[in-house]
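Left out: one protein chain. Kept in place: all the others.
Order as written gives the chain letters A and B; numbering starts at 1 within each chain.
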Amino acid sequence: MTTKPAAHKRRATREEHRLGLLRTMTTIRRFEEACVELYSATRIRGFLHLYVGEEAVATGVLAALGPDDAVVSTYREHGHALARGVPMDAVMAEMFGKQTGCSRGRGGSMHLFDKSVGLIGGNAIVGGGIPLAVGLALADRMQDRGRVTACFFGDGAAAEGEFHESLNLASLWRLPVLFCCENNLYAMGTAIAKEHARTNLAARASSYGIESAAVDGMDVLAVEEAAREAVRGIRAGGGPRFLELDTYRFRAHSMYDSDRYRNKAEISTWKERDPIDALVTALRAEGHLTEESLAHLESDIGEQIARAVAAAEAAPLEPVEDLTRFVCSEEVEA
Amino acid sequence: MSETLETTYRDALRDAIREAMRADDRVFLMGEDVGDYGGCFAVSLGLLEEFGPERVRDTPLSESAFVGADIGAAIGGMRPIVEIMTVNFSLLALDQIMNNAASLLHMSGGQFNVPLVIRMTTGAGRQLAAQHSHSLEGWYAHIPGLRVVTPATLEDARGMLATALRDPDPVLMFEHGSLYPMKGTLATDAGAVDIDHAAVRRPGTDVSLITYGGSLGKALAAAALLDQDGVSADVIDLRTLRPLDDTAIVESVRRTHHAVIVDEGWRSGGISAEISARIMEEALYDLDAPVERVCTAEVPLPYAKHLEEAALPQPPGIAAAALRTLG
Partner (left out) sequence: MPSLGADMDEGTLLEWLVKPGDAVHKGDIVAVVDTAKAAVEVESFVEGVVQHLLVEPGTTVPVGEVMATFGETGPAPGGAPAPAVVPVERHPAPPVHSPLVRREAERRGVDLAQVVGTGPGGTITRDDVTRAAEAASALPTHPRPVARPTRISATPYARRLAEELGVDLATLVRSDGEPIRAEDVRTAASGAAAVPPTPEPEVAHVFRPDAMRAAIAALMTRSKREIPHYYLATTVDLTRALDWMHDRNRTLPVTERLVPAALLLKATALAAQANPTLNGLWIDGSFVPSKEVHLGIAISLRGGGLVAPALHDAANLSVADLMAQMRDLVTRSRNGRLRGSELSDPTLTVTNLGEQGVEVVHGVIYPPQVALVGFGRVVERPWAVDGLIGVRPVTSVTLAGDHRATDGFTGSRFLAAIDQRLQQPEEL
């Protein structure tokens, strides 16, 4: 099993894999930076919740999933959508409210869906997606599919009744769910210590009989490793797993706020742990990344974003006559 | 003529569930006490024994989680039937029903439909007081993306579920608590019924009594009283509150020129207001009197029998309202 050529090949794959992780995280970061500008220029409207600083979480967890697995996300889900493989053009067009958007302009930033990659939202009710993920897992179990459902939510959701009800249910029925708690320390503007009597969220999940772990969410490699281990356990029939991914959002809750609830020192301390910088540093130290290749990566992503924006600008709007489409299904089961 | 059998509303519902589960492996029943206990109102009695605990699934008291899980299961390819003990408890799952079940299809641009049936008990008349007696189906009928059905007869109790399960979108079925013991005969081959149209339960010429669910019996009793006064009442059973069968309502009002809406929900902002508004919109020039409404008094329902009776629509009050429209 560990012949030399294979080992060599695996090493090369690992390196490429890490560069792939870097590309994904950078894509998410640059995409969102472009969104900020487009929002400021009123090309994007509504709420816009940015994932800047948290890219390692979506990137690491989703790297551990297979193509048939399912993902349920939150309203801060640009990162999950891009990391899961929703085409950037479709995500950007959705931001613009265009027909070519991944939800045909009906969802916007908070409701990105893509059946082809198993992304079931984009849920803007805090905790609202958790029961849904449990049900998807139930359907998989009842139909003997080997699928795992990854369910993302934040530390704020852990205060919702739906979180507790759902963890209990998933554990009770040993369902194949990977609970991914993105603990960025704030439920909008409320610090975790002001919200939870017990801030160790992984410990609370353990109390439902779910195997749980806290992971450094600023380290994409650590996230991926923890997620792979958890997914293996779930596929082996061990029931749900819970990962608390400790992370931080560098920007406001939604687009802009005045950061009255946290101080600049805290923000800059976390920025020193920027997951992209950390991976860049590591790859450089290992000799896998040069200035030139990094610049190439950036310009590549920049062009991709520019194309996505141009395509979104040019894309048609959903005709108003179709306003009430998709309230009810258009085809009735025979 | 087909054979008939003596049955009850409760048994008709159970037969419908059993038939659906035998016909389609994807169908399963889930809810509080649907298994070992046999259902709070004994609708699922015996189903656990036939189908086993995987398909007749007792849940913890977590309305939001199990309704949400059924939404997920529906998206995941199953055809769940979820039972919520009473409409008041459904409020604990309102988030899932409204923000997920009703919205996902539209929000996803048509990608994720939710083929789910949610059954629940509604209504008063059993002295269960203010947390087990309300009629909130009108609230649910407010929500685009849901279908709301209200079986009032044995045929509908037996036949609406099968049709609801064929619907690709969420269907909420409201079973009036006073109807479970209702007895009658049903064709042995009774099965799926249409859930798009209202039904004329008693044809008449002078005044339209428009109602549904648990109030149908009261409207029919009122029609009998009116008959003594020489007034012929047309009794419309709406059957489905969303989408409303405007055509049937308007057709009746065009014939009688007088309309009384009977609804066990409250009057303010209720489904009766919606029906009245549609009559104004579509049949104003056929009205020979203002539309009358007979609804539940605007109180959380009280326990004491005489108070509860006074709060609810009753046949003499319905008849009196009909006579008022006739001048």
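We adopt the following convention: contacts are C-beta pairs under 8 Å (C-beta built on N, C-alpha and C of every residue); 3 or more make two chains touch, one makes a residue touch a chain.
Being a predicted model, the structure only gives us computed values, none of them experimental.
K.L.:
Where does the absent chain touch, in terms of which shown chains it meets?
P.N.:
Over the full assembly, the chain not pictured touches A, B.
K.L.:
Give the residue, chosen from A:Ser40, A:Ser207 or A:Ser293, that touches the chain omitted from the document.
P.N.:
From the options A:Ser40, A:Ser207 or A:Ser293, the contact with the absent chain belongs to A:Ser40.
K.L.:
Decide which residue listed in A:Ala191, A:Ala222, A:Met255 or A:Leu294 touches the omitted chain of the complex.
P.N.:
Residue touching the absent chain, from the options given: A:Met255.
K.L.:
So which of B:Asp227, B:Asp245 or B:Glu282 would be touching the chain we can't see?
P.N.:
Touches the omitted chain: B:Asp227.
K.L.:
Which parts of chain A face the unshown chain closely enough to count as touching?
P.N.:
Given the touch definition above, chain A has residues 33, 36-37, 39-42, 45-47, 254-258, 260 touching the missing chain.
K.L.:
Across the whole complex, list the residues on chain B that are touched by the chain not included here.
P.N.:
Output for chain B: 221, 224-225, 227-231, 257, 284-289, 315-317, 319-320, 327.
As a convention for this text, only the chains that are shown with their structure count from here on.
K.L.:
Which integer distance in Å separates the CA centroid of chain A from that of chain B?
P.N.:
So the centroids are 41 Å from each other.
K.L.:
Going by the contact rule set out above, which residues of chain B touch chain A in the complex?
P.N.:
Answer in residue numbers: 28, 54, 59-60, 62, 64-78, 95-96, 99-100, 104-113, 115, 144-145, 147, 166-169.
K.L.:
Within their complex, state which residues of chain A touch chain B.
P.N.:
Contact set of chain A toward chain B: 70, 72, 101-107, 111, 113-115, 120-123, 125, 128, 130-140, 142-143, 161-162, 165-166, 168-169, 172, 324-333.
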